[in-house]
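Heads up, the thing below is written out as structure tokens.
Every protein chain but one is kept in place in this view of the complex.
This part shows chain A:
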């Protein structure tokens, strides 16, 4: 069996061309803080990808120049990072926080935002989400993917040692009125066990108690959830 870090290592290319889902990106960024060879490779592959960008150069309409320069003149720049006394424990924590920040940013921050709002949000949420950042830094973290017939995709970070998975869906359509999405753990015997409701279509959900679980599945259920699935499975992801 391949190790989780080998799995993550192969993501350098997909990361450099921005082909990762938000959750994988967060997992990979967390991995980068622990894998120097990955970080070097990412730097080189990002520089390589940038050459592809330069190759399709084409000038913008000239009137944008004055507009951008005027906007810059009225925009305060971010304060620079300051040097810190290195402390390995702090560095690990910072890596985890960065991963949490990426995840939180990916999930909660929309395209249009003001920087100060984002920073405030991140500060506030990073404490709540320390659980996720720990999770993404677990050495045996492994990524699994699923796809629904309607094009929605699911990604989960699975950690056998923690006996947990962190699930995130993307592009899920709104559940019908009075309904919600529910996750299931499917055992080797095929029996489904309730594994949590999706509060929103884009928030991550922690699935606990993975021992003996073969698959994680998603169905639409009446609000409040069901004891047993009452509709066909929308998406299933093998955990093994």
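Note that in this section contacts are C-beta pairs under 8 Å (C-beta built on N, C-alpha and C of every residue); 3 or more make two chains touch, one makes a residue touch a chain; residues count from 1.
The criterion applied here is as follows: contacts and distances are computed from a predicted model.
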Query = Which one, "RNA polymerase sigma-70 factor, ECF subfamily", "Amino acid/amide ABC transporter membrane protein 2 (HAAT family)", "Simple sugar transport system permease protein" or "Ion-translocating oxidoreductase complex subunit D", is the UniProt name for the chain you do not see?
reply = "RNA polymerase sigma-70 factor, ECF subfamily"
Note = Filtering A:57, A:177 or A:227 for touch with the omitted chain leaves A:57
Remark   = Even though one chain is not shown, chain A touches it at residues 10-14, 16-21, 40-41, 43-61, 64-65, 67-69, 71-73, 75-81, 111, 115, 145, 147, 151, 153, 171
